[in-house]
Structures are given as structure tokens and as C-alpha cells.
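Working notes, beginning with the structure itself.
One chain of protein is taken out of this complex; the other chains stay put.
For chain A:
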Amino acid sequence: MAEPGPADAASDDAVAGLVAALAGTGYVADRELALVLHLAEVLELPVLLEGEPGVGKTAVAEALAEATGARLVRLQCYEGLAAHHALYEWDYARQLLAIRMAEARGPVGDELRAEVFSPEFLLRRPLLEAIDPQDDRPVVLLVDEVDRADQEFEALLLEVLGQFQVTVPELGTIVAARRPRVVLTANRTRALSDALRRRCLYHWLPYPTTDREVQIVEARIPGAPDELVRRACALVARVRAGGYRKTPGVSETVDWIRALTALGGELDPRAVHDTAGCLVKDADDLARFRAGDGERLLRAAGVG
């Protein structure tokens, strides 16, 4: 392609540095992911992370916040999520109380209106909190499972992510002094609008390779025997490829290996049978796994 420019050496360090920083928090990220996160920062764009359940999408934002010393502001999306859950709301109960108290003191005028609609009575919801944080720390805004919110909510989100400002009619417009880093996660339960995709960097988070999963497990369970971890991760990879209804995620692998370690650290048919519920979480899958599929996978993974 072209000869490396002056910025390259610095960015190279930045990406490698981010990988190391994330590893410091216990999150094992590959270079691709770190690069996308780095780009998101320098281009000031949100990152849209998609992937199967349990690959660690949410953990990316948590690790990123920890690694950069930022505060994590989390907005969990659900159906029916509306502006007053996500942006701000007036504390109506306290406002009513204040009005009653003012009335009891005597006749009230216009100054009560100004008093009741002051920042003191404002309930700050995650989006406002991310734009106008109470302290000086940088912010990582995690919009979790954005596909669970209604399509109408996406429009609101677009506006906030586009301008990084919120208008409260009674107070005026609040503009972000420093743009937060934004991470959106989605499970593909609903098709996201093109408009939202267009504004984000997109990254598909796959299941980790066996080697990487071994690293992840070792980072999460320091005491687990190496041999057990390696074999168990190989077996999990086979379960994932085995066409089960619910594919185990990384957290299932971690739970399972934790259980195996607690039971003596042996990976034999009996231990696998006993702990199968940590890994396979569907009645039909479990029946299939216990009926012999598990042992077959165990043999195929070179154990037992």
C-alpha cells in the first residue's frame, strides 16, 4: 500500500497499549477489538458491538472504563424505555411537596415556578449523566442491548449521540463539555435502523478461539490447573460447533471450569456429567449431552 506516515508509530503503540490496559483489568481483547475501540476514540464515534449472547460485549465497556480510568454510565434498554427513563425527569413528588409547603407558608407567585423547576428537582438519568457528569472524570456510556428498546427510542438516541446535548425546556440546553466514549451492544433480536448503524463503528464479536478462551479463563480463575483449562476449552469449542439450541458463552465456560476445579480439577466423564448444568442450559440440550454426546465430545477433545 503506502509508506507508513508519521502518525503510525504512535497509533501502533496506542493499540498495543490498549490491549495491555484491557488485559490489566482482566479482559483479554484481541488486537482487532482494541483497534476499533482506539478508532472510536480518535474519530469520536460510538461503537456498535454485536455478537452471540455471552461473548463478553458488556464486559468490553466495563473493561474499557476501568482501563481508561473512566466512570461507566450504563443505560440498560428494554421495551417501552422512554425519554424520561433515559434522559431526565422532574422529581414530581418533591415538587408537589414543595408547592404544598409554599402554599402553607402563604400566597405563592411566579418565583415558586422557577424554584420548582431548578436543577435541584431534576432527576438525572443515564444519558444526561453521561453528557453532563457530576465529577471531572471521563465517562464511558454503555447503551446495553439497544435492540431491546423500541424503534422510537432509537430516534432519541440518535439525536443525543449526534449532538451530545440535551435540551430541558425549563433549564435550557446542556452541552457535553467532553464527549463520552459510547459503546452500544446488541443481540440481533431486532433489526437496528440503518440510521443508527450509519453513525457507529461496527464490530462483530465472535466466540473466542480456543487459545484465547484459555487466556480468558486463566485470567478469571488464576488457580485452575492448566491442563484442565486447556482440555475444557477444547471441549467447549466442540459443544459450540455441535448444533446445540443454546450455545455456551464465555461466562458459562468460566463457571463450568470453576465448578470442575472445585470438584477436584479432573476432567473425566463423571465430573462432566455432574457439572453439565453449568455449561448446557436447555433441557433438551442437557438430555442430549448427558445421553452420550458429552462423552463423545470428551473423547474427541482427546480426554478420557
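The rule we apply is simple: a residue touches a chain if its C-beta (ideal position, glycine included) is under 8 Å from a C-beta of that chain, and two chains touch if they have at least 3 such contacts; residues count from 1.
We adopt the following convention: contacts and distances are computed from a predicted model.
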Protein name (UniProt record) of the chain left out of view, among "VWA domain-containing protein", "Spore coat associated protein CotJA", "ABC transporter ATP-binding protein" or "Branched-chain amino acid transport system permease protein": "VWA domain-containing protein"
Residue of A:E32, A:E120, A:E227 or A:D274 in touch with the missing chain, whole complex considered: A:E32
Options A:G80, A:G162, A:G264 or A:G292, residue touching the unrepresented chain: A:G80
Contact residue for the chain not shown (choose from A:E89, A:E218, A:E266 or A:E295): A:E89
Contact set of chain A toward the excluded chain (per top definition): 1-5, 7-9, 11-12, 15, 31-32, 35-36, 38-39, 42-43, 45, 47-48, 50, 53, 78-82, 84, 89-90, 92-93, 95-96, 99, 187-191, 194, 197-198, 200-204, 206, 240-241, 243
